[in-house]
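One structure below.
The complex appears here without one of its protein chains, the remainder shown in place.
Just so it is clear, A, B and C label the chains in written order, and each chain counts residues from 1 on its own.
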Amino acid sequence: MRTLGYTAAIDDALAQAMAQDPRIVVLGEDVPMLRRDLLVRFGPKRVRGTPISESAFLGAGVAAAMAGLRPVVELYMVDFLGVCMDALLNHAAKVAAFSGGTCTAPVVVRAPCGGGYGDGGQHGQTLWGWLAHIPGLTVVAPSTPADAGGTMLAALGHDRPVVFLEHKLLSETWLEFLGSGGRTTVRFDVPENGTRGEVPDPWEPVPIGKAVLRRPGTAVTLVSVGVGVHRALEAAAALEPEGISAGVLDLRTVSPLDRDAVLAEVSRTGRLVVVDEDYEAFGLSGELAAVLAEAGVAFKFARVCTRTTIPYAREMEAEVLPNMQRVCKAVRQVTR
Amino acid sequence: MRTLGYTAAIDDALAQAMAQDPRIVVLGEDVPMLRRDLLVRFGPKRVRGTPISESAFLGAGVAAAMAGLRPVVELYMVDFLGVCMDALLNHAAKVAAFSGGTCTAPVVVRAPCGGGYGDGGQHGQTLWGWLAHIPGLTVVAPSTPADAGGTMLAALGHDRPVVFLEHKLLSETWLEFLGSGGRTTVRFDVPENGTRGEVPDPWEPVPIGKAVLRRPGTAVTLVSVGVGVHRALEAAAALEPEGISAGVLDLRTVSPLDRDAVLAEVSRTGRLVVVDEDYEAFGLSGELAAVLAEAGVAFKFARVCTRTTIPYAREMEAEVLPNMQRVCKAVRQVTR
Amino acid sequence: MSPDPWSLYALMLRSRLFEEAIAKLWHDGAISGEMHLGTGEEGIVAGVVAHLRDGDAMALDHRGTAPLLMRGEDPVAILRELLGRPDGLCGGKGGHMHLFSRRFLAASSGIVGAAGPAACGFALAAQHRDAGAVAVAFFGDGALNQGMLMESFGLAAAWDLPVLFVCKDDGWAITTRSDGVAGADPMARARGFGLPAVEVDGRDVAEVWEAARVAVGRARTGGGPSFLRARCVHLEGHFLGFQLVRIVRDPLRAGPEVAVPLTRSLLRPGGGSIAERLRGLTGVVGAVLSTLRDPRRDAANDPVRRAREALPRDADRLRALEQRIGLEIGGVLAEASP
Partner (left out) sequence: MSPDPWSLYALMLRSRLFEEAIAKLWHDGAISGEMHLGTGEEGIVAGVVAHLRDGDAMALDHRGTAPLLMRGEDPVAILRELLGRPDGLCGGKGGHMHLFSRRFLAASSGIVGAAGPAACGFALAAQHRDAGAVAVAFFGDGALNQGMLMESFGLAAAWDLPVLFVCKDDGWAITTRSDGVAGADPMARARGFGLPAVEVDGRDVAEVWEAARVAVGRARTGGGPSFLRARCVHLEGHFLGFQLVRIVRDPLRAGPEVAVPLTRSLLRPGGGSIAERLRGLTGVVGAVLSTLRDPRRDAANDPVRRAREALPRDADRLRALEQRIGLEIGGVLAEASP
């Protein structure tokens, strides 16, 4: 076992896969600098910088995947999918269906996501629930270095398009690049266990579509992904003294949802609190409620999500994004 | 009272507003021909054809709205939002928030949506739940000519961006243009009351965010929008002989959701069946379940939605889109 | 080098007869939604596709039937797909705007401009897989205004991708004349991205064939992307049942439907000044008129007929050829839709 940071883990797993599978290529803006360690090992044919033409290079990644490559297409941030959404909505997600299963587009779209460092509402979205709405897309959002690397390995072996979301608050690399910029004068509410941790060597794939119980609990189940998992864990720890036993389920994959794990946990506790950094309405929190209601499970429900455009000011942002206090409040409400 | 078709009603209400408010302009591909009746009355300065540059002219519509115009930007189909989603996701929806309320972008995005005429999976999506996920967007999907015209009038008076979805199956004009093409040899499962109906003269705005109960019922509440409302009504009628009293609530506006109406109805019946032509997962059906669960309402739940990419073949398409039989099955399941 | 006029004519005729059969099925209601044919652009498609070989790829737009057929895909499978049958090329799931062929590395899209990024991706894969392979993108003149296509021009140029961008220029985007909404002409736009650009008469298959030969050859040998603009006329207008064409072909029936509400609105109180209204009216009438002067009726615009006339005199061979193809398509029809 060795210890790696979140982004280093992803790159390390990616490197392991690239060494074994020559079909894997990496494209995106500034990739030669952002993935310089891959560039000097695998060369400029497999690690390519692009112009700021997301529609062209993401669309190209989808077609290249149809033609037998395994492209990892990097977007600077998931927010920027707005300019090239067509490639996912009408192409990547539909190739297999349209072709009657004769063609597939196994492209991995890697994008930093999430807020918490004061970058404003166009640079702090997560959008995993939004993307998961589209049939044909697999959406993952790992919350630890070990899961991040293992999930990247699984994504590279997946036969369908995968959106791989890398939370900036878990990434020392991204926070350094976009947040601190080498300063020691700024602080971010970074979940320790999310940013560095033990990782296997060599990497093993972490199965897509399987949630993991981060903390068992009898009174209420907190379900989350990404940074929210750590907020939920902090809350669960904080609530223990109050005699509230809260379990935390880390979905890891947003779509396909691990219904069985959710049903199993919430059936036992009878209470569900969703902690979702993505927008609240018409998203992940609703889908979880529907899954339980469909299964006929009776449950108490509350959700701690992002309700509005994410404000720039750090204090305002901290209020809008799910935080430990809001999670505790929601848990008390459903357990009272 | 007079009788008008669905699209004619929208254009008629639009014309009434344009005659009163010179700030209203209409832009989009082929609008000089599609809205020729408006063109010859209001002239080419207010009814403008565009190149196939959705990102440019939708983005322009958003800024023009900031600058005081009331643009109605037409997209050929809602599916094509993929190429210009950024204008809605990162601009229209966020202007008011970013500017601290000092600026707004009252643009109306008008787009035909929906399937049922065999046009394939890139031309039959509805996406209303997907759009509703984004804070700052108002999303409407009227189901009758009277609502269509009145809602367009309300949208033109709304101070925030509105996505106005016009279902092709309800529009004689669009079905003629895209479906039959003047043929008498093809049939579509068109809901009569949706396509032609009595409309007021002059037009009065239909309030945004207010649902309407199309049919009272005591045993189960069917909640839907657009064509689904008519499928639900057919089902409710078909179930009556079986002694099942099913009510039908037409949301009319997807976002903001009329929570009160939903809570009131389902609290009474204790059973909710969502009929949603949009994709099932992470969308409208889930949000409805969450709203009820949050409110602590105990309810039985089933949903009839679109689960996969919409297939081209008419028979397959008819199975994938919500149909009367599937609705009846779902109702029987929750009422048994 | 010069093309074999017989094989090119055969390619085109086969496609024409096939699409005429499709038109018939559409009119009979056996096909439901939109149906965009390639009738009128066969000269462009044949002239380009004739240069493709194993490993080459095609990114197709909403008129993908002809290229796929000419490339060699099974006509029965294609027709069954258009008929929405489970045994169709894509199991009836795709339809005419979403035809995919794994065998010939072809992907279609109904999203205008999507052929650009797709061709770049195919070309990128070619660079990795088998150097020497190329990708062709087919799209129309209206697509030149779509950002993703323009981005693709830049990406292909920056990466020296083996792509041939083929603009099938009929001057129209549905009811919109391209010269009215485009900033500059297509050639200037393409050259602005550093693409070598050539213009040919798309109604003349030999001209297209020669231009495509040079461009494809350049791409195969690492010379990078090219842009080919070929003018053509779509004999059926934008799609089957196209309203503008109906007005022209059956004015008594289709005319009033349009004229009556138009006139009522024109005279409605409230709205623009007389001048503004007249400007608006001019716009509408103009569009209809330019269809009335129906270039579709001008035989000179039919690439198949022109290819036929360009054949060396050999009545027997011609008769035999046309009979063979006629029989083949007849057989396909019978087999696909019993």
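As a working rule, a residue touches a chain if its C-beta (ideal position, glycine included) is under 8 Å from a C-beta of that chain, and two chains touch if they have at least 3 such contacts.
Remember, it's a predicted structure, so these values are computed and weren't measured experimentally.
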item	value
Candidate in contact with the missing chain, chosen from A:Tyr6, A:Phe80, A:Phe98 or A:Trp203	A:Phe80
Touch with the omitted chain, as defined above, among C:Asn145, C:Ser226 or C:Gln243	C:Asn145
Positions on chain A contacted by the hidden chain, ascending	15, 18-20, 29-30, 32-34, 36-47, 49-56, 79-80, 82-83, 117-123, 176-183, 185-186, 309, 311-316
Residue numbers in chain C that touch the chain omitted from display	145-148, 150-151, 153-158, 180-184, 188-195
Positions on chain B contacted by the hidden chain, ascending	22-23, 25, 45, 48, 50-51, 53-69, 71, 84, 86-87, 90-91, 94-95, 97-103
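Following the convention adopted for this analysis, only the chains that are shown with their structure count from here on.
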item	value
Chain at the geometric heart of the assembly (C-alpha centres)	B
Relative to chain A, chain with the most remote C-alpha centre	C
Distance from chain B to chain A - Cα centre to Cα centre, in angstrom	31
Centroid distance [mean C-alpha coordinates] between chain C and chain A, Å	41
Touching two or more other chains - residues of chain C	88, 90, 92-94, 98, 109, 111, 147-148
Overlap residues in chain A, where contacts from two or more other chains coincide	55, 86-87, 90, 94, 97-98
